[in-house]
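Handing you this structure, nothing more for now.
The complex appears here minus one protein chain, its other protein chains still in place.
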Amino acid sequence: MRLVMLGLAALLSLMLLAACGGGDGDGQAGGGNAPESVLRDVIDRGVLHCGVKGSQPGFSYLEPDGTFTGFDVEFCKAIAAAVLEDADAVEYLSVASASRFELLAAQEIDVLIRTTTVTAERDAGRGVDFAPTTFYTGQSFAVHADSGIFSTADMDGITICVQSATTTEQNLDDLFAELGYSYVPLGGEDQENQDAFIAGRCDAWTGDQSNLASRISQLPNAADFRVINEIISKEPLAPGVLDYDNAWKDVITWVVYGLINAEELGVTQSNVAAWSEDPPNTAVARLLGVPFEGGEVADLGFDVDPQFIQRALRAVGNYGEIYERTVARVGIARAGTLNALYTEGGIIYAPPYR
Amino acid sequence: MAELPQPAEARPPGRVVLPPHRERARRPFADRARDWARHNLFPSRGGTLLTLISFALLVLLLCGVIWYVFFGADWSVVSSNRWLLFAGSFPRDEEWRLWVGVAVVFFMIGVAYGLWSRFNRRDLLFVAIASAFLIFLMAHGGAAAWSSIWFLVALALMFGGYVVAVRIPRDNSRLRVRANRIGIALIALALPIVLLILMVGGGAVSTDFDGFVLNVILAPVGIVGGLVVAIPLAIGRASSLRIISWTCTAYIELVRGAPLLGWLFVALFILDDVIGGSLVVRTMVVLAVFTGAYMAEYIRGGLQALHHGQDEAARAVGLSRRQTLQLIIMPQALRVSIPPLVGQAISIWKDTSLVSVILPMRELKGNADSAIAQTEFIADRIEAYVFVAVIFWIVAFTMSRISQRVERAQGVGER
Partner (left out) sequence: MAITERPSSLPPAAPTPPWHRRSVRNQLFQGAYLIATALVIVYVINALNLREFGFGFLGDPAGFAVPNQWLIDYDGVTNSRFVMYLVAIWASIRVMLVAIAFATIIGVLVGVARLSSNWLLARMAMLFVEIFRNTPLLVQIVLWYAILIVAIPPIGEVFNIGNAYYLSNRGIAIPWPVPDPGWWNAANWLVWVWVALLAAAGGAAWWVRRGRIARERDTGQPHYPNRWAFSLFAVAALVTFIALGAPVSIDKPIIEGTHYLEGMIITPEFAALVLGLSAYTASFIAEIVRAGIQALPTGQSEAANAIGLTGYQRLTVIILPQALRQIIPSITNQYLNINKNSSLASAVLFADLFFVAGVFQNKTGRALEMFVLIIVTYMLISLLISAVMNVINARVTTHRV
């Protein structure tokens, strides 16, 4: 009697969970064999599953109230606004660097916006397709201010905190092989590395320069550390999606390009509403998906309606605004870096939206 | 167990002397205290030395802990992240669902305690201390004063359930039998009921479970699911049909061969191709499958502990194989194996902390990691982890206490 009841209860709860699990729209995702677009799944589900890091100030960061903020998070919101008409319809998953591609492949996440470097091997071999680069950076080292280390030439024999299973780790190994130096690696996730570095467990901490600079700038004792003035690699960070899903990749690509174009065209979060009513020129009208002076709305053939970039802009503003609101807040200036618009000496450049 | 006085009937019957404790009670307290101390603390020179060393150690430890808790530590990492640690990304508007769930669970604990055991002074002390700690945690700073009221309501429900249940006479009356059944049904249905409260009617979805809430949901799923997997496995392994016993053995040994992290790795990377489903569900399946293999071994131990006369007698009175198993063998085997099964349950409760090591899910420990990633709390790692350890400890200790009390009251573990 008791046994039967116990079994019944277990079955019931498992069924309930399975039902609810399936209710999120994941139920069929794993077993599906037809290459159906993630775009369809996202729309059906009504929620975007966005894989972020969750522990990097300025990029993606979990606040005490359980909400996420940051540059990467803003792009998640932009995509959700574009596709689902609701910037808050996002489920953020804090993804470890070690499992991010598998989670993408298993469709646990629809899009990976996790300071992920574009590499040929990932593009060709790991089933990832990359949207345009949203942020350009390079690998560097943080050291203790009093350490006497000023460049990689001073680094023979030191202990280095490096995130395991990343391009960072490979670059480091290549560099030291080239220099003929030895080093002791200490590898964990970013957060653990930071803690070990601050405590003095390792002499240097390597990672994307932007990441190092932003994290150090946030420390109460920021003056005790510095980032060396040497960059050892190219790290273009871009959103990743699954291979062979053009409909979805196109949307994400053009949300990114759209936000960049908006900056070039001067469309901001504050004027987007007014300009949607009364666009100043055809380029803006096309971007916002509204008719210009009584003309037709240009449908460029996306699998979402033509106003998707307008919605993204209403939700998060243009590229420059996102940058100012997030990355600039943690002390990474934009002017004069690669991340400035091409018109201002950077390489942020979007193909025309037409 | 050791500290419990022997039950009355264990004393040799038929002697007409005053019971020793009453003899002793006639003497003045100071004398008794001195005697006790002489026996238990200062029996010999070596014993005295041992006591002094232990005492010094204890004082040192206590001073260290008190200093740390009140002066050394900065608990703002916990107090500013209460919600994050407790429920994380659970929708804020649906907070009431969590509290109703807590109230239901507390009520069930109260009923179970009332039915099968009794609160003694020590239990009350523990509940009082734990509740005071939690209420202080919630009310501290005023931000979450509402939740302490919710908590008090849940506590009141627990005592209400207890007071009602404890009045049911402990005999073989019909009322008692029925109450026992209702109690067991309540416990068995606790998980589905709580899940219903959380999810039904536009509540949370399975990916909303986060922080402490995720631990509290994963552990019972692992325990109940594990039991469901374990019983057929144990019977299968003990079966005389070779193929069945071999495959069951192979399954049990395979699962027990790899660490839980390894199986979570399977849930993350491999299971997707085999059974699909969302990650939360896959994790639950893995937890059940994993726990099941361990529990099967304990139940098999219970089966082996049974005298084969039980089986023969049941067959002799004409019960079928199924009836024998269901009415005679399994109830006894389960009863014998309850202590290790509870041990396994506590173990899986602690193991839910592994979920955030490789899966993109953040339970209590994972959210503590998120809390110390906040730049103002980078220096407060130890505080955050101590808090997590204390919370896990409270639940695990409560589980072990409840099971000990219920076991003792029911004579479980013996035959």
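Should a chain be cited, it is by its letter among A and B, assigned in written order, with residues numbered from 1 in that chain.
The definition used in the following text is that a contact is a pair of C-beta atoms (placed from the backbone, for glycine too) under 8 Å apart; a residue touches a chain by one contact, two chains touch by 3 or more.
Because the structure is predicted, anything quoted here is derived from the model rather than measured.
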* To do: Pick out which of B:A33, B:I66, B:V200 or B:L254 touches the chain that's been left out of the picture.
  => B:L254
* Please pick, from B:S80, B:Q323 or B:S400, the residue that touches the omitted chain in the full complex. => B:S400
* Check the options A:D86, A:E102 or A:D123 and report the residue that touches the missing chain. => A:E102
* Structure fact -> Omitted-chain footprint on chain A covers residues 97-99, 101-102, 125-127, 147, 157-159, 164-165, 169-170, 173, 177, 183-188, 192, 195-196, 199-201, 203
* For chain B, enumerate the residues touching the unshown chain of the complex. => 2, 39-41, 43, 46-47, 50-51, 54-55, 57-58, 240-244, 247, 254, 257-262, 265-266, 269-270, 273-274, 311-312, 315-316, 346, 350-351, 353-354, 357-358, 365, 379, 381-382, 385-386, 388-389, 392-393, 396-397, 400
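One rule holds for everything that comes next: only the chains that are shown with their structure count from here on.
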* Structure fact -> Whole-Å distance, C-alpha centre of chain A to that of chain B, is 40
* Structure fact -> As the complex stands, chain A meets chain B at residues 1-3, 5-14, 16-18, 20-24, 26-31, 49, 51, 54-55, 57, 61-67, 91-96, 98-99, 102-103, 106, 108-109, 191, 194-195, 198, 215, 218-220
* To do: Write out the stretch or stretches of chain B touching chain A in their complex.
  => 80-81, 83-84, 87-90, 92, 181, 184-185, 188-192, 195-196, 199, 205-207, 210, 221, 224-225, 227-228, 231, 268-269, 272-273, 275-281, 284, 288, 326, 330-331, 334, 358-360, 362, 366, 369-376, 378-379, 381
